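A single protein chain has been omitted from the complex, and every remaining protein chain is retained in its original position.
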Amino acid sequence: MITKEKVHSILKGYDKKKIKIATICSHTSLQLFHGARQEGMKTIGICLEKYKKTYDAFPFGKPDEYIIVDNYKDIPADELAEKNAIVIPHGSFVEYTGKNLEELAVPMFGNRLSLMWEGDRNKLFKWMRDSGLQIPELFTPETIDRPCIVKLPGAKGGKGYTIVSSPAEFKKKVKEEKFIIQEYIPGVRVYPHYFYSPLSKGGYEVRNGSLELMSIDRRLESNIDESYRATLAGVTVEPSFTVIGNEPVILRESLVREIMEMGANVVESSYRLFQGMPGPFCIEMICTENMKFYVFEISARIVAGTNLYPLGSPYTCYSYKEPMSTGRRIAREIKRAAKLNKLEKVIY
Amino acid sequence: MITKEKVHSILKGYDKKKIKIATICSHTSLQLFHGARQEGMKTIGICLEKYKKTYDAFPFGKPDEYIIVDNYKDIPADELAEKNAIVIPHGSFVEYTGKNLEELAVPMFGNRLSLMWEGDRNKLFKWMRDSGLQIPELFTPETIDRPCIVKLPGAKGGKGYTIVSSPAEFKKKVKEEKFIIQEYIPGVRVYPHYFYSPLSKGGYEVRNGSLELMSIDRRLESNIDESYRATLAGVTVEPSFTVIGNEPVILRESLVREIMEMGANVVESSYRLFQGMPGPFCIEMICTENMKFYVFEISARIVAGTNLYPLGSPYTCYSYKEPMSTGRRIAREIKRAAKLNKLEKVIY
Partner (left out) sequence: MITKEKVHSILKGYDKKKIKIATICSHTSLQLFHGARQEGMKTIGICLEKYKKTYDAFPFGKPDEYIIVDNYKDIPADELAEKNAIVIPHGSFVEYTGKNLEELAVPMFGNRLSLMWEGDRNKLFKWMRDSGLQIPELFTPETIDRPCIVKLPGAKGGKGYTIVSSPAEFKKKVKEEKFIIQEYIPGVRVYPHYFYSPLSKGGYEVRNGSLELMSIDRRLESNIDESYRATLAGVTVEPSFTVIGNEPVILRESLVREIMEMGANVVESSYRLFQGMPGPFCIEMICTENMKFYVFEISARIVAGTNLYPLGSPYTCYSYKEPMSTGRRIAREIKRAAKLNKLEKVIY
């Protein structure tokens, strides 16, 4: 894996007044380009030729400049570095670049290590446990004694998740070799979106920095999220969990306290385990009937649910006078870090 | 049916600087009046006396002027024409005026023919097929061999839809003579709202014009959309599909590409079949677990789901600096067409 020193040495060559925001045209890129534009920064979209047309449909969401590639595995690091680009690694970026992400010789917003911790199930569980989060019980194929959800590795938007209730059912349904088996917890899912700034003071202080609650969403998963319609129609469906979109939600104000604490604990733990996590993240959780939160995942980067709020959310208006998306918040952090000559604190 | 030439000859008599927006006080009229007001245009609400009070509750949503009628079948075409009114045909307008719509001697925004194609099931399916859209398989009462949804004609907000799984069940449940029988497709419904402008260039170009994605909603249907609550409570419910409202959703950014393509194909086909479709439309669809879109209907006019976004949506902010609703977009198109002396391109 490329060292932080190497990345920072590339960053040293940058013209700090002409920094550009770059990412792959997918996932949250409209929001990221839009947010950067609101902050007066230039943007670069890494794009397949055939997708360019869609981005051109959104004059304030499209990038200022395209780098057309044949394959997302081939991110042109040198070209990006020459253009003073800082890359924002969103979910599709992480998925498309795969192992290449580790060696990508271009400055990246956030702590690149956090993406390794998110992507490796063992590391992820260590992180969640170290954060003191309540997590659903784990099983091996042999010990399954209740309804469990079987998840395959990688950020593939829930595709391929399976429900099993016994070792026999597991054997029948799961052919993959890598998986985790988690107890199914009934409740209502909520996905709070956070932003941690090591440059800010005041507010909700964590480790010499400040934690913000940006917004909350709920994922729309096909076919499970309208399965009740099929059921009532007499159609038997096998549950599937493909994330196809998002819908806005808010939480009871009294639950925001615990949501903030959980976010703070995840940040604290990130410092203990891998030197911190500047930037956006999300904790995927279930809220039970007793208002206990069970966490099933952490995303150590911007999540697609933030796309609901390109002009701010029912939470950001309590922190900003201007419309503040997570995309804009990222651009602002980079701009501020550049101005304070502290880019090293938010880049790897 | 009134000819386009006749409508355009009425339009010729209009004072192009004093054009007013008129519609029936229902469906999306608050949004339409509000949007016209934002664009500096005057508005006329065709209204039953008893409903006036509700509109007066919304000072920026009510029309500037009411025309009180006893019955929506009696749209006062002459009075509207005298007042330089262009009528916006929303869903309730189409439903309430019925066959009278075809002869209504007043300029109407969009292509009146598109409403005929939307309202006639045979034409609609021809249109959907010509657009290359994937549609659920159709059945006759005799061939039903799986769960199907039986739909009655007309834009009645889902009222009267029925689920059947066999010829016998069909016979028992359906007494009407006109219907269509569609395979029930499990997945999650999404309703993207488009706007096609034959006057715009750039952006997502289709047939010398430009296609915009305005917003997306999901319909709330009673009782099906909370049927899982009833089921768990031990209440047996027969599924019904009465649209009572809407909730906001967004789609994965990578699905927006296909959404745009589908919209473009529908516009292209409208030119092949009936000389195009300027203005707003919606494609009603299901997104399956494999992220395939099955289309069950097209609405060739503004849909009620746009009422979620009177100040713009998570998509319009990528195209407009100002809050842009579909209602406002319509007013802007009319204003622009009038200025360019091209009203004929968007009126029939």
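The letters A and B name the chains in turn, as written, and every chain counts its residues from 1.
The criterion applied here is as follows: a residue touches a chain if its C-beta (ideal position, glycine included) is under 8 Å from a C-beta of that chain, and two chains touch if they have at least 3 such contacts.
Small disclaimer: the values here were computed from a predicted structure and weren't measured.
Considering the whole complex, the residue from B:34, B:151, B:257 or B:329 that touches the absent chain is B:34. Among A:141, A:167 or A:187, the one in contact with the hidden chain is A:187. Contact with the chain not shown here comes from a single listed residue; of B:118, B:221 or B:297, that residue is B:221.
Listed here are the chain B residues that touch the chain not shown: 26-30, 34, 51, 53-54, 56-62, 92, 157, 220-223, 225-235, 237, 240, 242-248, 304, 307-311. The set of chain A residues touching the chain not shown comprises 146-147, 149, 163, 165, 184, 186-190, 202-204, 211-213, 216, 218, 224-225, 227-228, 231, 237, 239, 247-257, 260, 287-291, 312, 314-315, 317-321.
FYI, only the chains that are shown with their structure count from here on.
Averaged C-alpha coordinates give centres for chain A and chain B that are 35 Å from one another.
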